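One protein chain is absent from this view; the other protein chains keep their places.
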């Protein structure tokens, strides 16, 4: 069964294009997708996933497991940075430990989207409200990361400007990707509720293009994450080990929580992926502003160079196998 | 009836994404759609709207109201700058009055496109030749604006280089957006006439994607027009008042003309929108070259920061209500 | 018959948009498609054509004419630079003669793609493996071009750094466009073989959008090739004559080979187009690195400013008429 | 040797570069998509999408005599359309 | 007259430009999408897609007195967030 899942994942267009991008870097091809084209795809994917989540939310309503699941997701995004910090602090200074911890508490939207595509290909259902969980997990992780710095560093040592809370909260709650995701979710909800004609006319853009655009974007993500690989030497074996172990442990915890919440198989996988993935968009932006002492090459390289490809290639089929083993089929 | 139209408009994806863009700026999110991505969407929309207009023109033929309507539109684009100039001249110097007047005589293609989408959602028909009117209204407004400067400013005062007519006419008739719109119109016509296979193969790109691309583009337009809002302080209450009153008055005049021409409801709305909208693409380009003495923040901010959102949000349902009241249904 | 083909080609959207782009430059419009937007389209087209080729290859299998045809194509890409070099050397120095020769041995993917679209509109079948031929013709032409320099220039004259073979081979085999095309071909093959669900979900992105994206891209190619026209003065009549004669002669040779291989009509046209077209992407990149002594305005202008439009506008219907005359219909 | 930095609207690049060429500049480099603030107010990235255009940064390295020619050719353009120019010393590497 | 070149993270552009304005700079120009290497390591183009952001290059031409104001206003920002500034001589064209 598991080997079937592995194959299903490995021969899917998004994962194959991801490999192609990595390969381009490894063999030294000059293939590049120049800025700001990758941004076009990432904005599109956020908009589309939010819109789809909103309309599914409107169809399924807010009752049942929705509130519980979202609360659990938010709690996970606060818990993960705390435990990660304790582990990371053994080798890194407070700033770097807090920044890496925040990245792992937060999420990777592309990993989530790839997981949704994986489920679609497997014909496994999932719920639209999981996108709301995705959107709501970035901010708490960022805030916990900064509280850790505040608490762990004696104020007089924290030289320079104090962290401005207003700027920080804006960064946590209103950074572009969180804002676009939440906004599109609300728009999808409203359009589904009040404008069926509008919904139908959005369909080709939102749904038909989606899979191809994801594949194209993963080509770029493959290039970008392979470019990060050589930064890893500086990160050292401890951090690389963390970047592989963390998703496994967090996915396992996610599985336990998903089972406790009686989530169906599809939602359980998505919940695990949210716990297992690490942020390389909202978190770096927030950390640069509020913990400039931390070294970006550490937290970006681990999240983007190790954990992201690990989740996409190894994680998805592995987590799905765990789901099929432990979560009763619908 | 009217409140139904207002709701229909407010819950349409393009308008909701426009709001989302404005909101992003107002709450201080760092959401941005980096250049030149907005250009991709604006080029695409011009190409698609032109192509569609051309093929509809080919289907409907050039007879009937076509010539009369287009002539009326061109006359409106010459009349509006004249009356606007008289009003604006009471508070602004000649250069700025002429530049703002030219902007209001000209049109906003995105407003027109949004109006077409609005009509489609309402299942109201409209004719392809209205796109030709759209394309033909930019140039006369620009030329009238410049003639006003020529006539109102004594030549010795108009220091510096004289306005070079060849360069000016090129700017008026061959600027990128007019050229692409007209060219795509002709291509759509030719393809519809001679290559049904080509027509069919263009359909997904031209039609299916259109609504989603418009929504995405309006997200950016929302950001851009909200960024303009703080320039408005410099514009002052007179100009802001003008930017709200002008579309109302021009739409009303447009309604009278449309009724006199016996245009059907859909075309009447589009005609009103052409009169009511103001240009922030071709006109600024021409004014910069030929009236550099005018302050761009005045004419860009009023057209883009006030009149554009006013037409999109308030104008469309209002003008439609006027149409339904005064123009007999097909 | 032939005039029908000419018309069919001239009224197809891609060719009409190509004309529109050229016209924009010739009349002095400021229409531009700013970088890196053209790159988006060129990457997309390479990805899509590769993917489609791969899946057709999987459906048709590798037997029959595949190996022979590809071998013939590779031989042509080695032969054409040799003969071209002999002719060009009569007027150009070794560096420039070798660079132009390499460009004509190699291929133009956009010409190939436009030819495929032309065949589709004519309802003529063609095989997916021709994309493999396309991908495999760039590298040999580059290598032959460099060998010509190596052999013709006495080593002591070739001042500066020796040509580094590893860098050169990387440029020849791993430059971005060849790599993306080959990679997408392999991915298309794998997905077609193992993931029918993935194939179906890629379809709108790969197939539905294709024709429109090609038309949009040719608008830019029209602009770019018309901008090259004024460089042609420096190229002189000999080189311009070569740029028109070469595609004709190479297409004729291609026809003879195609007939000898008993290729069906569609494949024969594509084979001729591969022989007749000249590279303005991979070859300039390789020549800049390895023969910087050559003047890029010579080889880019002839390939892009003359041979490309010639093939698109005159070549396609002409070669198709030759095919219909000499190759028996399926 | 002199270094000239020009900052001006990208829509005036055509005549400016033509003036550089006819003034005998041995070469020049152009960077587009520049934003900024000057006497004429603020130029934002969104002006690129509107036809107004963003700014461009032009760099010219040339001899002092050529600079005089350039100065004469550019002054009227800069004073009519706006845009600024600054000169400093430089040597070839 | 002086020329100031600033190289810093594009996400700090907001406060930096605000500081330039309040320090009395007569104008400034901004180029984004800059990559580079400095004390803080390498900044690649791909950081633009991640929210971390690439670098920006800010050029200011101003009088020496204004430069003093700017120096005072920018120093804390540059030392907290990283980024470098260099000064040379210049004259208006």
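Letters A, B, C, D and E name the chains as they come in the text, with residue numbers starting at 1 for each one.
The working rule: contacts are C-beta pairs under 8 Å (C-beta built on N, C-alpha and C of every residue); 3 or more make two chains touch, one makes a residue touch a chain.
It should be emphasised that the depicted structure is a prediction, and the values quoted were computed from it without experimental measurement.
Peer 1: Given the contact definition stated above, which residue among C:281, C:306 or C:322 touches the chain not shown here?
Peer 2: The one listed residue touching the chain not shown is C:281.
Peer 1: By the contact criterion defined above, which parts of chain D meet the unshown chain? Give residue numbers in ascending order.
Peer 2: 1, 3, 17, 21, 25-33, 59, 61, 88-93
Peer 1: Considering the whole complex, not just the chains shown, which residues of chain C touch the missing one?
Peer 2: The missing chain touches chain C at positions 34-36, 38-39, 42, 160-161, 175-177, 220, 223-224, 227, 280-286, 288-289, 292, 295-297, 300, 304.
Peer 1: Considering the entire assembly, which residues of chain E contact the chain that has been omitted?
Peer 2: 4-7, 31, 33-39, 55, 57, 71, 74-75, 78, 84-89
The rule is short, and it goes like this: only the chains that are shown with their structure count from here on.
Peer 1: Report same or different for the chain A and chain B interface, where same means the shared residue numbers exceed half of all residue numbers found there.
Peer 2: Different: fewer than half of the residue numbers at the chain A-chain B interface appear in both copies.
Peer 1: As a test of understanding: of all chains, whose mean C-alpha position lies farthest from that of chain D?
Peer 2: Farthest chain from chain D, going by C-alpha centroids: A.
Peer 1: Where the CA atoms of chain A average out and where those of chain D average out, how many Å apart are those spots?
Peer 2: Computed from C-alpha means, the inter-chain centre distance equals 45 Å.
Peer 1: Indicate the whole-number Å distance between the mean C-alpha point of chain A and the mean C-alpha point of chain B.
Peer 2: 41
Peer 1: Can you list the residues of chain B that touch 2 or more other chains?
Peer 2: Within chain B, residues 30, 34-36, 39-40, 175-176, 204, 208-209, 285 contact more than one other chain.
Peer 1: Mind pulling the chain E residues that touch 2 or more other chains?
Peer 2: Expected reply: 11, 33.
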